[in-house]
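A protein chain is absent from this complex, but the other protein chains hold their places.
Up next, chain A:
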């Protein structure tokens, strides 16, 4: 975490070591984590300057600042709580934006095939209806989670298990997307405009990868210890 642009407080800098340990203990969206850790580092440098006997912070002042700010074990749960919520919001946002895309892709494929007088088999139509329903419910749950962790949290406490619920919502949405991509690939064999079906399948499998990765990260964050508010 050393930055040549910042004032040095010693060769084996306790602040850099502390910040590196904290960063290693935390999991969550990279940007949010970097921002919080950078802020903490700036605060530690300010504190070391205040505590130093001379104009420049020394090793002892840096060590004292680290002690005053709290050990990694003491402060990491507070940081992790915010990062877990940030990851849950990221996953919820991804599900909310991507799940409706599934409906759009199916609509395009069906409309095109309907216009050419060909129809997908009933089994495929039924599966599509169910997958569409799953995607719609997942998007609604994701929107509710975003509200519950945003302005609504001023009035209502955020449920402790909400990030885990968001993680599983994302996992279900990712599964629906994967099944949809597979169905579209198979349906392309019967479709009048198979390039359109294949293109829709590629779009959906890309979306699946995005949602699945975010949901996996959310599940990992939800398992970590956090401080209760």
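Just so we're on the same page, contacts are C-beta pairs under 8 Å (C-beta built on N, C-alpha and C of every residue); 3 or more make two chains touch, one makes a residue touch a chain; residues count from 1.
The definition used in the following text is that contacts and distances are computed from a predicted model.
A chain of this complex does not appear here, and its UniProt-recorded name among "Arginine ABC transporter permease protein ArtM", "PadR family transcriptional regulator", "Multicomponent K+:H+ antiporter subunit G" or "RNA polymerase subunit sigma-70" is "PadR family transcriptional regulator". Of the candidate positions A:149, A:183, A:197 or A:214, contact with the hidden chain is made by A:149. Within the set A:78, A:185 or A:206, the residue that contacts the chain not displayed is A:78. Listed here are the chain A residues that touch the chain not shown: 5-6, 32, 35-36, 38-40, 42-43, 45-47, 50, 68-70, 74-75, 78-79, 81-82, 85-86, 149-151, 153-154, 227, 229.
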